[in-house]
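This report concerns only the one structure given below.
Note that this complex is displayed minus one protein chain, with the remaining chains in position.
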Amino acid sequence: MKDYIITAENIQLLVNDVLKQGWDVVSESKTGVNFNAIKDASELAIKSDSKPSKLSMKDFFFPKTEPLFFYRQSHDGVELVDASPIEKKTLFLGAKPCDAAAIPVLSKVFNWDYKDEFYNKRVENSVVVSLKCNYSDDYCFCTSIGLSQKAEQGSDAMLTEQQDGSYFLHIVTEKGDEFFKMYSQYLKDTQAENNKPVESKYPEPAVKFDQGKVKGWLDANFEHDFWNNLGDVCLGCGQCTFVCPTCHCFDIVDENCNYHEGGRMKNWDSCQLCLFTKHASGHNPRDGQTKRYRQRIQHKFKYYEDKFNEVLCTGCGRCTRGCGVGIDIGGIMERIDKF
Amino acid sequence: MAENSFEPKITAFVCNWCTYTGADLAGTSRLKQQTNARLIRLPCTGRIDPVFIMKAFQNGADGVLVSGCHPGDCHYNAGNFHARRRWAMFKEMMDFLGIDNKRLHFSWVSASEGKKWVDVIDGVINTVREQGPFTQYKDINKETEIPVK
Amino acid sequence: MKIGVFVCQCGENIGKTVDCVGVAKSCASIPGVAVSMEYKYMCSDPGQNLVKQAIADNGLDAVVVAACSPHMHEKTFRKAANGAGINPFLVEIANIREHVSWIHDDVPSGSLKATDLIRSAVEKVKNNAPLTTIKVPVTKRALVIGGGISGIQAALDIANAGYEVVLVEKEPSIGGHMSQLSETFPTLDCSQCILTPRMVEVYQHPKIKLLTYSEVEAVDGFIGNFKVKIRKKARSVIDEDCNGCGMCIQKCPTKKKAYSEFEEGMAFRPAIYVPFPQAVPNIPVIDRSVCTFYKTGKCKICETVCGRKAIDFMQEDTILEEEIGAIVVATGFKLYKITKPEPGSPYEGYGEYGYGEYKDVIDGLQFERMASASGPTAGEMKRPSDGKEPKKIVFIQCVGSRDESKGFSYCSKICCMYTAKHAMLYKHKVHDGEAYVFYMDIRSGGKMYEEFVRRGIEEDGAKYIRGRVSRLYEENGKIIVKGEDTLAGVPITIDADMVVLATAMVAQKEAPKLAQILGIPYDKHGFMSESHPKLKPVESSSGGIFLAGAANAPKDIPESVSMASAAAAKVMILFSSDILEREPVIAQVDESTCVGCFYCQKVCAYNAVERKEIKDRNGKLIKVVAYVNEGLCQGCGTCNATCPSKSVELIGFKDEQIFAQICALNEI
Amino acid sequence: MKTGYYPGCSLEGTGKEFDISLKRVLKDLDVELEEVDDWSCCGASSAHGVNHVLSLALPARNLTQAQNQGLTNIMAPCAACYNRLLSTQSSLMKDKVVKAEVEDLLEDKINGNLEIINVIEYFQKIGVDKIIEKKKIDLSWLNVACYYGCLLVRLGDAGKFDDEEQPTSMEDIVAATGAKPIDWNFKTECCGAAHSISHTEIVESLTKKILDNAMAHDADVIVLACPMCHSNLDMRQLNIKKHHPDQKEIPVLYLTELIGMALGIDGEELGMDKHFINTRQLLDVQQQKKVRKV
Partner (left out) sequence: MAELKEIAKELLTSGTVAYIIGYASEKNDKTVPFIARTVEDAEKLVFTHHSVNNLSVYLKRIKKPESGKVGLVVKGCDLKAVVALIQESQSKREDIYIISPKCNTVVSDNTKPWNKDNIASKCLSCEVRTPSLFDATFGEIETVELPSDEQIELIKKVEAMSTSEKWEFWKNEFEKCVKCYACRQACPLCYCDQCIVDKASPRWIDSSATVQGNFAWNMIRAFHLSGRCIGCEECNRVCPVDIPLSLLNRKMSMFAVSEYDYKAGTSIEEPTLVGTYKLTDNEDFIK
């Protein structure tokens, strides 16, 4: 597939054109908090050397709250009304490679025994154009789990910021190719060897561990003193799972709209919350933050790999950056690595 | 009532001993009132949780009135004094969050103040009618609503 | 759940402005409603039968009646439904008369409102739970606190009705202030003569357990079921062994060590004493603060002279526990002193009257003792400083009372009368004496009261001056009284031989503490508060605790006695049944979620919230949670609204019931 | 920190000896005062009869002067000045509206933090021990009637420094000088105050009662701390004598003069030659004691 050059101005024009076609365009918000569906190209924030946004873009594939169906009570019984999947097409622009990489990881769990049509429809209707990352800090560790600042997993195309201010556009998938063919008027042809990216101000992520070795240790050490005080300072707030691009637990509740109507909602949930595994009997098999924290590590770096041959993590470091009490997942991995 | 004029829905939380009885007195005295108010009877204003007010707005009320015994008259000695602090704080917060204080009203109406009850409730209805429907609050309740196909 | 809706037309009362047929029809489509019908008079016998029949025919689980105010017929319909086998608390009333038909003329909008109210009631009743009234057994034994005339009267009335009474008095003898009085207004009969037989009756009554020199220390429990701890202070004399011969008192060497409390400091008493000769019980007590033995370890003369070996120097306070069903608080009053106030006192002293430093300025009770034939002067008028007969005497009313600047807003009520009495008694004893009375207003409401005052002025020649006294000072053996005669508009100075102050009646110093022990409110002056000033004047706001006499507010003897009898009657009503029944609308704690912040305890006006320890099976404390004493809870629900985790809920008005009502109120 | 000093008009005029004796005594006690810059009249007993705001603005001006000078407290020896300064500060802090009005007039802010004290409190602050320590003359022969008058102790809701009816603080200081404070009845009786000029006869009758009561309780001298009272009690004795030829004279001293006597300061230095009632006799005895001691 071909590579292109696109100027910063043409990105703006392209985006407005896409919006005009009735598509949604999602980009990181200028506040750096989350991803937003923008209304105009001026709202775009494409920065290769910025810290990952606080919230990942998983909300757009697996929303924080989503109706599964609706109900209406009447004198004669309950009537159910289906919720239909979103048909709207969406362009994701400027996602970091570690964000895009979460999509194939999540797709595994949403298509394992039950095919989640809501999720699949959203993925199907999306074109993900990621941006080669020029950032790293003490909490990034994409390189330790087989990704990198230019990893292409989950991307349909990838932009690389050039020294002259334009962007090198590398098409990754058929879907990406088809999409950009529609907007070829904004692109200039080029060759892979013309790719002259800007130099990253940041070094490669400093956190290093060997996932294979970590997995081996996790396999053997479900019970280990190491776990004991790990959860001591954890407040069980669960923000790590909410900001994580790959965490995907959900809860289902009914919400009343008025006294006889409402929707059954699928909501984000978190294994770090104390009610997560609490049984109706009052018994809780994971009855302390230590056990819950172990679950988080085990699920990400062992169970998911056992089941899907994937690590449930893209090394974006969001969980650590946002942690109110400074629990450092990369640091923990490094410690396990050294056992 | 004119066909297309807006008629507000008012939920009133009242205590059993003073305001409810005061409203009963207004009834036995045949003091005419507008029909917009629906009363919920509670033992005491001390029982009224601000969540009730929130739920009323969530469920379509355009205005809320909370009313109980005058200070010193509480059937339970001090329920209304505790309520008074709670309301003052809740009202201040509502205002800060952008919920118009013209939609949230408080009064003391004793069992003998049938006339005052009429003045209060009609006043509340008129004030809320001027504000128009509380669409802001209704608009944030779309996600669980059955979509119109 | 099958619910029946019954819409009453109340003749034309509802039917005229509410389309009852239409309302009943639209209510039939509410989810859960099995039957919906209307009828002319639902509260009539046929109407009630209609409800009962519908319950039977449709197998209803709950009932909503749309009719008049629940204050009118809630009980009627609860009873009717109960008759058809439905728990009475599964009945809800939608008020479509007082709140709809009588106040609205427009039929469509009134009918809409009626439907809304019914729907709301239906949704509530879906969340109602069957409840049973709370039954509490009654311990038929009363506690009377205070052995003055009020306490004596209440104790005798209750005991004469056949119930046991525990009478607690903090002084060594019962009798109270009335025993100190010389004569009583408006009849001038001798106070002791009418009181003493009553005191003896108390002592001899088989149903009365008399505990003098004792104080209530703790009260737990609730109406019908109080547990009371009483401290019996060490008398140092064994009650059962003493025969009251008085030998110990005669021989005690500390004759002049202590002022007699009974004589209001106008005479001395020894360390071992009975307050006054007619004391009941006639058992002495040793004042350990003045007794030589307790000070030096030597003496024991009383022990030596006591033939019955009744002296016990080693005696200690004992704590008695009593099971009680009702309490009468009759702790009375004390007189305000014009001395410099103690720190923290709400009252100011009278610097302008010399802070009580002038010997010949005395208060009303001291005058009573002086005028009493059994008093320190044997009834003769002798002024304290030099024992001379005062020829000119000034009485000042409203000393403290009605004087905001001294901390009193209230009228002490009895002073006008007793000052008139004092002036008369003085004139009867000193015929050539002059009696001046400074007053603000004469308040002599009461049978024969006004006549009594007029008699003092017209027959006995007391000189009444309307005005206040600004200063008193001592000069050359006289008390110079400077004041104003406001009727004449002139300043006035009287060089009196003696001044008698009608000082305010104030609450007992320990009254607030006792009120806290009892969990009943008291006003800012320390007087115990009645539940309702008009309709519940003898009840406190706590069930089973009643008030009598001046503990509640300044009162005279007949008023105190009537109040005591009224309180006794209330106790007897309570004791007339074995079981107390009350509505089950009370708060209940979910112990599994309660975190023990005790905000519920802070807001409870009835002290109904207690602390309960939750322990595991090894007895290890897991947590402390709130516990609602169902005997004390009155069901206001303030705790429910205050609880942050909603671990306490008001039965009958639970959150889910209210939420359901709110949600269903507005058809969207 | 030095104590601020607000002498007030009287101490510049009829009460000059109060000012003189105060300063002279403080010199011996090694303490210093800092006079309020450019102080003005407090409005005294007349301003509040004319205009309420004015009666607050006049004292308020002196409060802001003191504040701006960096003083934290003011001592006002004159009972009227003391009363006005104290109650002005107190009432302005309670009434925001009037405070704003007054501040507007003054173009300055009242912070309400000044401690305002009278001469008795001031000596309490210095400490009676210091008087006892520096005492040179035995005054035990002198029976003193302490006279407070109305204004010194009756501060309304502005505060309370001693009992309004039975004050004793001045007695404590007199006792420290070695003189004998007597118990009498008219410590806080009114002397007639400002009627001195308009209704002299009232003042004479009121003053006579006070003087008589003091003498009836064997007082040799009346001691006070108010220039208005002093002029009535001292000056009016001569008039009283005109109407009551038998009337005995009694010297009337400022508290500071009595302290000065105890410290062995000469009468002229204390301004005691400025009285209407001759103080010579007292000073003679003082001199004798002085000589004897030497």
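Chains: A, B, C and D, in written order; residue numbering restarts at 1 for each.
What we mean here is this: a contact is a pair of C-beta atoms (placed from the backbone, for glycine too) under 8 Å apart; a residue touches a chain by one contact, two chains touch by 3 or more.
Remember, predicted model here, so these are calculated numbers, not experimental data.
Participant: Give the labels of the shown chains that the missing chain contacts, considering the complete complex.
Facilitator: A, B, C
Participant: Tell me which stretches of chain B touch the chain missing from the display.
Facilitator: Touch with the absent chain occurs at residues 50-51, 54, 58, 71, 78, 81-82, 84-93, 95-101, 105-108, 120, 123, 136-137, 140-144.
Participant: Touching the missing chain, which residues of chain C?
Facilitator: These residues touch the chain not displayed: 592-593, 595-599, 602-603, 624, 642, 644-647, 654-656, 659-660.
Participant: In the complete complex, which positions of chain A touch the hidden chain?
Facilitator: Touching the chain left out of view, chain A contributes residues 31, 33-34, 54-55, 59, 64-65, 137-138, 229, 232-233, 235-239, 241-243, 251, 253, 255-256, 265, 267-268, 270, 273, 275, 289, 322, 324-328, 331.
Everything below uses one rule, namely that only the chains that are shown with their structure count from here on.
Participant: How many Å are there between the centre of chain B and the centre of chain D, using C-alpha atoms for each centre?
Facilitator: 64
Participant: Hey, how far is the Cα centre of chain A from the one of chain C, in Å?
Facilitator: That pair's centroid distance is 70 Å.
Participant: How many Å are there between the centre of chain B and the centre of chain C, using C-alpha atoms for each centre?
Facilitator: 37
Participant: Do you know which chain A residues sit against two or more other chains?
Facilitator: Within chain A, residues 256, 258-259 contact more than one other chain.
Participant: Residues of chain D touching 2+ other chains?
Facilitator: none
Participant: Which chain A residues qualify as touching chain C in the complex?
Facilitator: Where chain A meets chain C, its residues are 73-75, 256, 258-260, 282.
Participant: Flag every residue of chain C that touches chain A in the complex, lowest number first.
Facilitator: Going by the criterion above, the answer is residues 28-33, 123, 592, 660, 663-664, 668.
Participant: Would you pull the chain B residues touching chain C in the complex into a rising list?
Facilitator: Residues 1, 7, 9, 11, 20-21, 23-24, 26-28, 30-33, 35, 38-44, 46-49, 52, 55-56, 59-61, 75-79, 82-83, 86, 118.
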